[in-house]
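There's a structure below that I have some questions on.
Apart from one protein chain that is not included, each protein chain of the complex appears where it belongs.
Letters A and B name the chains as they come in the text, with residue numbers starting at 1 for each one.
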Amino acid sequence: MAAAVGAAEGGLKKILILERLPRLGGILNQCIHLGFGLTYFKEEMTGTEYAARYKKMVYERDIEARTSCFVHTITPQKEITFVCADGEYTVSAKHIVMATGCRERTREMLTVPGTRPAGIFTAGLAQEMVNIYGVMPGKEVVVIGSGDIGLIMARRMTLEGATVHAVLEILDHLSGLIRNKVQCLDDFGIPLYLQHEPLEIIGRDRVEAIRYRNNQTGEHKILPCDTVLFSVGLIPEQDLLIDAGIEPGNGIHLVGNADYIHDYVDAVTREAEKLGRLLA
Amino acid sequence: MRKPSEVKVVIIGGGIVGTSLAYELAKYQLEAVLIEKEAELSFGVSKSNSGIVHTGFQDDPSSLKAQLAVRGNQLYREMAKLLDFPFIPTGELVVAFPGEREQIEHIRENGERLGIPRLEIVEGAWIREHEPNLSTEIECALLGPTAAVINPYEVIYAMAENAASNGVTINCSNEVTALERESDCWAVRTSESEYKAHYVINAAGLSADTISQMAGIPAPRIIPWKGEEFILDRHADRLTQSIIFPVPQKETKGILVIPTVDGNTMIGPTAEEIDDKDDITTSEAGKKKVLRSIQRIVPCVREDQIIASFSGLRPAIAENEFYIREERDGFVNIVGIKSPGLTAAPAIAEYVVQMLAKKMKLSPRKGYIATRSAIPRFRHLSSDERNRLIREDPGYGEVVCRCELVTKSEIREAIKRGARTLDGVKFRTRSQMGRCHGAFCTMKIMEIMAEELGVTYDQITKRGRGSELVMESHELKAL
Partner (left out) sequence: MAKESTKKFICIICPQCCELETDGTEVKGAKCKRGKEFALQEVVLPLRVITTTIRGEAKEARRMIPVKTACPLPLEDIPQIMRYIKGVRISEIPALGSRINVGGYSKPIELIVTGE
């Protein structure tokens, strides 16, 4: 949205936003927590408020935005094919801005040895479950990885009545922001174990426990739980380009987390608006 | 409890063997019911099968299993057309390192005795040209062009849908609790219902020995053999065109490279005898073992290409042969169907039905429906076909699983055809199988399931009771 607003500000007339979900805002819509907008708007907002603010800016500038439209192919000739409830369409553009965000890493999640029961989720999926659908992934939780979404979800699950037993981090330092550790873990007495590696997921139908190792002492422990959330990093979502074998450039632009992973939405916004103006 | 249903045949077990029987029996005018203890068909042994339709040359040509495998291979070709499931004729290569030529020549002779067509020993130059990723140390290989790959669960659902359309009843979540001989029939009691049947066919896979004991009939003990398999990322180019075998070991066919129906490469399986019929864990040791074996054959495979792993159990018995016989009073045991069980399954069904035909008169079913069509797979359609589908049903324009391009209507159709669990939807549509492993689509699929099945989110399971995914938040005690 920020790229579209930037381009419109710069005087560009024909802009089209294609969004796969039924509403604009992407993952911001499931980020109900504060921490957005501090540097860009000089006020602290929730992700949902941030999305709403941009949506208003998009509508005020009469930018065409189509939701529930799934782009599945782009070509080096800058043709975009998308599917929606009225059919499949191909449009061509002078510039394509890929603001496709990122996806959560799951490789670790799926190659942690052990069983494959219900109760293993990425932190982002857990966030969608709780904040959008109002259901709980479980009540006895262990978080693997100390990424920001994992920290935010440790607090969120606690607020909703679950017990978060620990956050395990294989590295010797926190992956997320310190302020998130303070206000998500410390505030609620949730322990962070650094240099701890998950070794095995236990449980036939539903998670029953996780076995892990303290890599400093070599000590093994089994921690009973019914839910394991993974927050082990984000990957820029560039599959549309990879599938088509296209490199960015020549009118195809990556912006935001689709380009590289940012800590703050404010930085993403700034970059996107700048890019938008440049294209106008 | 409801009044028992009276039927001609009860099939116990909804894996590849039991479902093949349901499909085969559906061709005749009789009442049959298939019962499965898991929430859906294929959720036992079959779902983690490697999916290879073997040529049949790996086994002793005088064995029943070799003969049934060769016949099964032929049957799959016809069935794939009738039942509209993917059957990819990849062919297979048994690769020989220096000193192993004699062994593959021996396998070829066996194969030729079984009547397997077009077997050929190919030399180094052929291998370099057709399979450039194979180790240059490989001297020659036995080529079996009739080998192929299928998706075991897809075949099971295809056969089950066809059987159901011809009147065979399929009841999942029905675990047999008692089996008794009454004056002229068998009483089969399950967790959900009761059946009286003239014939009972025991195709219960890992539990086949237990089921036989329930009927008071001794049967060989099942020894679970665990196999761990690893799937490589699709971005890693297809490693090989054909299925690659090392020269076979004593008990197993060794660790293989399998190009799957879905375009990934799978490596494995390990073979480990275990005690626990529930042990489907994967291990670091298993991964290392598979990688070591495969890197000898395909040196470019890397550990970081592994995107998923799973393990399954083979229902082995002490003797290296299928145990198929009519025991007494119309009770048929099908026990110890390990590799090439998937390949042989349609032939096992044919064999058992021929056995039954000696005892009872089988007449062709009136109005038999020979075909079944697959759920349209949006991803594989042309733009015109897509637009036509969307015009008929806008749900085909709503993409739910973005990695595999699966639409809302495909999910709905899977549920209509019997999917009751998240894994059932996954196996029928490929949703959740892509790179995000369900992180983006799980809730959207659950939303559709809740709508279509009229259930709440907390009732939806991954693969049956006990694997519920979420709870309603008010169930948690207030803090």
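Going forward, a contact is a pair of C-beta atoms (placed from the backbone, for glycine too) under 8 Å apart; a residue touches a chain by one contact, two chains touch by 3 or more.
In this text, all values refer to a predicted model and were calculated from it rather than measured experimentally.
In the complete complex, the hidden chain is touched by one of A:Asn29, A:Thr122 or A:Ser231, namely A:Asn29.
Annotation: of A:Pro76, A:Gly134, A:Pro191 or A:Pro224, A:Gly134 touches the absent chain (contact as defined above).
Here one chain is not drawn; of A:Leu12, A:Leu177 or A:Ile261, the residue touching it is A:Leu177.
The set of chain A residues touching the chain not shown comprises 29, 32-34, 38-39, 45-46, 48-49, 51-52, 55, 130-134, 156, 159-161, 177-179, 182-183, 187, 263-264.
Please note the rule applied: only the chains that are shown with their structure count from here on.
Distance from the chain A centre to the chain B centre is 35 Å, each centre being the mean of its Cα atoms.
By the touch criterion given at the top, residues 235, 278, 280-284, 287, 306-310, 378, 383, 386-387, 390-391, 394-395, 397-399, 402-403, 405, 407, 435-440, 442-443, 446-447, 457-458, 461-473, 475-479 of chain B touch chain A in their complex. Across the interface of their complex, chain B is touched by residues 20, 68, 70, 72, 81, 83-88, 103-104, 106-107, 109-111, 113-119, 121-122, 124-125, 128-130, 132-139, 160-162, 200, 204-206, 239, 242 of chain A.
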